[in-house]
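Take a look at the structure set out below.
For this view, one protein chain was removed and the others were kept in their places.
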Amino acid sequence: MGRRLSGLAVNLSLLALFLMLHPLSGSSPNSNPPDERASPQDPVLLRIGTTDLVQSANILLDANLSLFAHVSNPTLMKMNQEIEPEGQLVEAIEASADLKTWTLTLKDDLFWSDGLPVTSADVRFTLTYLRDKFPAAGWIKNTVSEISIVDRHTVVIRINRPYGRLDFEFTTYPLLPQHVWETIENPLRHTNPGRIIGCGPFIIDRTDLNRGVVAMVRNPHWKGPESQIDVVEIHLYKNRDVLALALEREDIDIFYEYASSYPYVNLDRLRGSGRFEFLEQLNLGLYFLGFNLKKPPMSDPKFRRAVALALDHEEILRLILLDNGRKPQLGFIPPSMPAFKPTRECALDRKEAARMLDEAGCRDRNRDGLRELGGGKDLRLTLLVDPHKPFNARLSELVEEYLRAVGLRVSIKAVEGSSWVSLKDRYSYDLVISRTSPWGMLMHASWATGYFDARRTGEGVLHTVDDPKFLALCDDLLAETDPGRFRSLAHRVQDYYAENLPAVALLWNKIITPYNQDFYGWELDPLYGLFNIDTLLSVRRKQP
Amino acid sequence: MKKSLRYLIALFVIFTLNFFIPRAMPGDPLANLLGEDYVIDEASLADLRAELGLDRPLPVQFLRYWSEILRLDLGYSFRFHDRVTHVIGARLPWTLLLVGSSILLGACMGTLLGAFSGWSRASLKNRTGTVLFLSVYSMPPFFLSLLLLYVFAFRLGWFPLKGVYASGEWTDILRHFFLPVMSLTLYLAARYYLIMRGSVIQERDKAYVLYARAKGLFGRRILFRHVFKNASLPIVTLIALDFGFIFSGALFVEIVFSMNGLGTLIYDALLARDYPVLQGIFLIITVMVVVANAAADAVYPLIDPRVRKGV
Partner (left out) sequence: MKAAGPAFSRTGLVLFLVFFIAALFADILAPFPPQERFAPYTPPDGTHILGTNDLGHDILSELIFGSRVSLLVGFGAALIATILGLGIGLVSGYFKGAADHILMGVTDIFLLIPRIPLIIILAAFLRPSSWLIGLVIGLLWWTSTARIVRSRVLQVREMDFVLSARCLGFSHRHIVFSEILPNIIHLVLPKFMLTIATAMIAEASLSFLGLGDPGMKSWGMMLNFAFQKGALVNGLWWWLLPPGLCITLIVVAVVLIGLSWEERETAGIAAGG
């Protein structure tokens, strides 16, 4: 009986194994079903692989889906290659002399994917809908007093204070079709994993989170230049290594991650295979070491300058970026930003750093290798960092090492995102390592002022500078319309950074995007990389 | 009767704890809600908080929590913009598939092989098997999964790298589940192997075995007719008690294989401070564990007559 049972067990397991492996017998290392490989009659498919995961099928509120939706549900304006607002759905935009009346003229060849035309009614609807239902658009309530429709393609917006950057705000929100969204009572509780109506060259066809794919198809009613691509698939990967392998195995055609580069350590492999080309941009954003300006000794500019001198920026560039970047300058702002002004290079000078620390009152009186503050106990600086963001963990280790070499003891407080935000907002830190995003650099008065102005709030924002001189600079920038004076104000901001060092830039990294050679003609957007209309219109696939 | 009362009380306490623990965590759920590039003014922030019910005093939130539970409504997730029951419901089947098949395969493999190993005299085959299973048992589940992923998906390319399916057909699902299930199965099999082996070793020196041998029964027959049943008693309860533990192992397997199941959901919801989802998942896991325990309590007397008489 025992023997029969064991025999049966063996047979059953063999059968199970056979059943499972049989479908695999015809598989090749390339796990794509055959019809996804190119042939002239097949639809031209572009597969983008990303680790920016979509949590829910909501184009307003899901951070990453809203990013991808720049192609399907475009914004009225967009930022061009010179980082200036330019019309995308808007043909022309004019502000009155007092900057309180803005006239928008829509392009007249825009159609929603269900055939209806895009009209100024959609513009008015979008602004009022977002004002009422989208938390981040709450500012509209306080600023916009009236939206009036002049004709099918013209809208006049009246605001209650002179605001020179209203066009900038229009680069943020997607245009929503009134006839679809007016029935959606609460966008905070709405998801649509199926087809989403849009007016861009492509529309989101389905969001399949089990498969990990967002699929986009051609907008049948797009009247603009025709794209050479028929279908765009965005493949969502939970970790970068798997994504890297998918690229190598040609399961995907190009890599994407918002404001981030393909891992530098994997680049040589791709170069070696000869199947890939690379796009390079210098990141608009950067990684930095920030100071808690409210607390001594960080409140002392000498201390901050000493810290800047203690950091080995060349080594950081070499180890963290594998030399794929530029050595930062004290002016904080990278050359990828408009109105960049070269300031002083960040040099490594430990002797000078030690001298300045002594001058700042941080001496090592008891000769234990660690400096004390004033005459008191050992200085122990808390470095706040979120170790889950790229580069942060290793950056914090290097910074700790460099500061220890000049007698400053640093203890690393590594906490994840939400805790990090709480602690940062409560100023429970001495030093902080974080990054600015491309968009973040442009916020408020641009040139990263949004991160430092103490009057602002926001998730990644330090709000540590309350120096009236700086605040005045920000206000001037916000009110300025003359391009020449604008530039000189921007230069003064960078001089302010170099002189006062509210933060020290650590990484100016290059964003390197590898792609399969089968494709060519890429144009990257400085903010959103692949996800802009021009990119998808210009890219082509080589005929196989 | 007393037992079920104890379970109910335990459930009540855990449900209550479930409410407080996420809220005791530092970090504002709204911090991560809109992404790092958005700035909200105070008024809108207050509106959002009200919308999500986070502005009400704690006792009110608590009552709302309980009323929702009793209505079997797990609330809304502000991160997924959907009802928590939907969010969990979309992912639960995959985790159950993973966990269910692994328990079945692992328990069968482990108990059978463990029984054989415990029964036979020490031999090279016996020793190697034990050492192998011991090594698998000692490996953290994520490491075993990493190894399998590396060898079979990366290098050999036999299996897909991510997801629970690509085309939706059952053969495709099998391909995607093969490595994760194998990973969890091996881990569980190793566990039950060691326990079963120990159990059989204990039993085989007992008096009744000697008696059976004296009666003239052959080795294997003794094993299966008598010893197996007795030796497997601890396993039955163990599987039920293990439920929580198996789920945790599944969590890591899901993370390594990028599967859209409960494991990754817990992790993402935790980082996002998505209270409703976190509460919902814990509730469901706890309920499953309680049910499993209760089932084990019910089944045990049926298998072991010694317990039946209420001794």
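Side notes on the structure shown:
In this document, chain identifiers A and B correspond to the written order of the chains, with residue numbering beginning at 1 in each.
Methods note: a residue touches a chain if its C-beta (ideal position, glycine included) is under 8 Å from a C-beta of that chain, and two chains touch if they have at least 3 such contacts.
All figures in this text were calculated on a predicted structure; none of them were measured in a lab.
Contact with the chain not shown here comes from a single listed residue; of A:157, A:244 or A:506, that residue is A:244. For the options A:227, A:329 or A:418, the residue in contact with the chain missing from this view is A:418. Annotation: of B:100, B:140 or B:168, B:140 touches the absent chain (contact as defined above).
Residue-wise, the contact with the chain that is not shown comes from B:244, picked out of B:100, B:168 or B:244. Residues of subunit B that touch the chain left out of view are 6-7, 9-11, 13-14, 17, 21-22, 25-27, 118, 121-122, 134-135, 137-143, 146-147, 149-150, 154, 194, 197-198, 201-202, 205, 241, 244-245, 247-248, 251-252, 255, 266-267, 270-271, 278, 281-282, 285-286, 289-290, 293. In the full complex, subunit A contacts the hidden chain through residues 239-241, 244-245, 248, 263, 265-266, 269, 319, 387-388, 393-394, 396-398, 401, 411-416, 418-419.
The rule we apply is simple: only the chains that are shown with their structure count from here on.
Per-chain Cα centroids separate subunit A from subunit B by 36 Å. Residue ranges on subunit B touching subunit A, taken from their complex, read 25-29, 31-32, 34-45, 47-48, 51, 76, 78-82, 90, 94, 108, 112, 154, 156-168, 171-172, 174-175, 178, 220-221, 223-225, 255, 258, 260, 264, 268, 271-273. Of all the residues in subunit A, the ones that touch subunit B in their complex are 1-3, 5-6, 9, 19-20, 22-24, 27-31, 33, 55-56, 58, 61-63, 135-139, 141-142, 187-191, 209-212, 237-239, 242, 245-246, 249, 251, 388, 416-419, 421-423, 437, 439-440, 443, 450, 456-461.
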